[in-house]
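Would you mind keeping the following structure in view while I ask a few things?
Note that this complex is displayed minus one protein chain, with the remaining chains in position.
So that you can tell them apart, the chains are marked A and B in the order they are listed, and the count of residues begins at 1 in each.
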Amino acid sequence: MEDVVIAILRSGTPLVYVTLAGVIAQRAGVWHLGLEGLMITGACATIVGIVLTGSVVFALLVAVLICIAGSVLFWFVVEKLKANQIIAGLGLTGLGLGGTSLAIQSIFGSQAAISAPFGLPRLGAAFGAYGVLSVLVLVMPVVVFLCWVLLCRTRFGLRLAASGEHPFAARSVGVDPSAMRLAALVIGGALCALAGAELAAGSLQIFSQNMTAGRGFMGFAAVIFGAGHPLWATLAALFFAVVGALGIRAQLVFGDRVPHDLLLGLPYIATIFGVWLSARLRGGAKSATGGFGELRDS
Amino acid sequence: MSGQLGAIIRAVVFILLALAACGVIFEFAGYSAFQMFHSIVDGAFLRRNALEHALRWALPLFITATGVVISFRAGYFNIGAQGQFYVGAICAAFVAEWLRGYPGGVVIPLCFAAGMTGGALWALWPGLLRLRSGADEVITTLMGNFLAGLLLVYVTAGPLKDPSGSGQQASSRPLEAAYRISTSNGVSPTIIGIAILVGLAMWWLVNRTAFGVLSGLGGRNPTMVQWQGASTWKIGLASFLISGALAGLAGTIELMGPNGRLAGGFLPAHGFTAVLIALVAGLSITGAAIAAFFFGGLASAALYLPVMAGLPSAAIDIVNASIALFITARSRLVDTLTKAWRRPWKTS
């Protein structure tokens, strides 16, 4: 049982961080498909930082700063150049995937996976079997709670939500929706960096190309499934992680009778199910609306 | 058409902006931006036989991109071209494997039918989820891409595995030579013919049928066509199916033409590039033909870079991604600059 919980926490923690980034962006009115790109950037920067400097703190700092820079670029394109959020988000993701690949090739001279000598600090023996988990796992519930307070119990959160839901209402009380979106994306960028750091340096201490494998998009789906609420979206992200862990578990049980490539697909199927269910329950939450230039009226 | 000229100028301006951003990234990554761009242009358009190489990539990309144009015009963000492309290729490969030994004249058409059906089916379920329940097609089609990628790994390592294959990458048994529609250079009269046929058919569908006008209106404003009495069902489902079938067709062509076999994760950027082509073309079929050639050149440069110039092929991914980041942008400045070419519509 313990190993299942550990597996869920390991795969779930990065997903929760990236989901929170998506929640904050979505509340401010940005459907953020660039999460995947920021997350892999965070993963790459953390591992490369550790390898080159030997300092986890420094590596994390660099990862956070680079992801924030990427978020500001995304904000500029979406907000100032009025680009379509979906396409620009996919572009940012492409930049993250391609840029990390280019970066490791440039630094290490090959596209092979990079392993770091050590990763994030672990919880240690005091936590028994759970000691193998990184500190970011322990911090995760705190971050979730802080996000909930920020979004649901502060005036800042209300202004953020107003900027997303009714920008004109925000403007008419003197709130600049564009600035609120910048704030949301910057916070989200930092969270994506943490998600990437936990993914790459939490247990594996390895960076390889495309290692996020759609987790950023799953985080995006968790936002839809969780109706943009930090707690519900966190649960949705954990649900995806549980399905993934069950898939791995099933491999051990069924062995070769079920092809393991298809079991790897379970989290994606769970994601589709989540998006479908939330559409059934709450009506279609459409990411593909708004800011379409000539593709759409509004 | 002065309005179109303005749109073209705007697209060019933002592509240049995207390339400038790429240059900054290249410099940061420790490469000379000048050398990088020089090699890319060389690999894409200047080296010997460059046009033929560009065409080899452009033809399948064009076919998939016309499908993307159809679904984007109708307002459905089917970005699952990659998955539909894979599933199409897989279905065609199964048919070719089962019918091994039968004459090419029978097998080839059946493979095409299977490929297009497979692609259409892989677009059908996101389409149904979208039209029946309102499930966001962006996320479902994205997930469909990942699932199709896994499916491809599964069939190339399982049911269709090439027993003699060694290498790291699992791949399927090579197609019989009689079923190939081109050599590995990927340009043959058959493929060119199919691309032209698809182009003409889609141009006609977009510009000369009620479907074309109504799906365009409905894509920009679904509420308005509903109040006019349209059934969004028919138009929406047709859009999903057509775009899926065309991506499946492109997958079949890649299988039976240049590739000759399936390999896990082959052409991973095909779907995304097709989406880019459709957007750069401003969702026009004619524009897609031109844009496909440009991106076909970039795709051939992606192979050229590591081999001939010793530069990473990821540079091309970055160029494509930057273009995606900027292509839907609009700015007052550019609008003002292009205003001279646009007709003033102010009537008071």
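Quick note on the criterion: a contact is a pair of C-beta atoms (placed from the backbone, for glycine too) under 8 Å apart; a residue touches a chain by one contact, two chains touch by 3 or more.
Keep in mind that, in the parts below, contacts and distances are computed from a predicted model.
Peer 1: One chain of this complex is not shown here; going by its UniProt record, which of these names is it: "ATP-binding cassette domain-containing protein", "Gluconate 2-dehydrogenase subunit 3-like protein", "Aspartate carbamoyltransferase" or "Glycolate oxidase"?
Peer 2: "ATP-binding cassette domain-containing protein"
Peer 1: Which shown chains does the hidden chain touch?
Peer 2: If we consider the entire complex, the absent chain touches A, B.
Peer 1: Looking at B:V41, B:L110, B:L124 or B:L214, which residue reaches the missing chain?
Peer 2: B:L214
Peer 1: Among B:V41, B:L121 or B:A238, single out the residue that touches the unshown chain.
Peer 2: Per the contact definition at the top, the residue touching the missing chain is B:A238.
Peer 1: Touching the absent chain in the whole complex: find that residue among A:R10, A:H32 or A:R159.
Peer 2: From the options A:R10, A:H32 or A:R159, the contact with the absent chain belongs to A:R159.
Peer 1: Just checking the interface: what residues of chain B touch the absent partner chain?
Peer 2: 3, 205, 207-214, 216-217, 220-221, 223-231, 234-235, 238, 343-348
Peer 1: Which chain A residues touch the hidden chain?
Peer 2: Given the touch definition above, chain A has residues 149, 153-156, 158-159, 161-162, 165-166, 168-175, 283, 294, 296-297 touching the missing chain.
Note that only the chains that are shown with their structure count from here on.
Peer 1: Can you work out the whole-Å distance between the CA centroids of chain A and chain B?
Peer 2: The computed centroid separation for chain A versus chain B comes out at 27 Å.
Peer 1: For chain A, which residues count as touching chain B in their complex?
Peer 2: Those residues of chain A that touch chain B are 33, 73-74, 77, 80-84, 86-88, 90-95, 97-99, 101-103, 105-107, 111, 213-214, 217, 220-221, 224, 259, 261-262, 264-265, 268-269, 271-272, 275-276, 278-280, 283-288, 292-297.
Peer 1: For chain B, which residues count as touching chain A in their complex?
Peer 2: By the definition above, chain B touches chain A via 7, 25-26, 29-31, 72, 75-77, 79, 129-130, 133-140, 142-144, 146-147, 150-151, 153-154, 157-158, 219-221, 272, 275, 279, 282-283, 312, 314-315, 317-318, 320-331.
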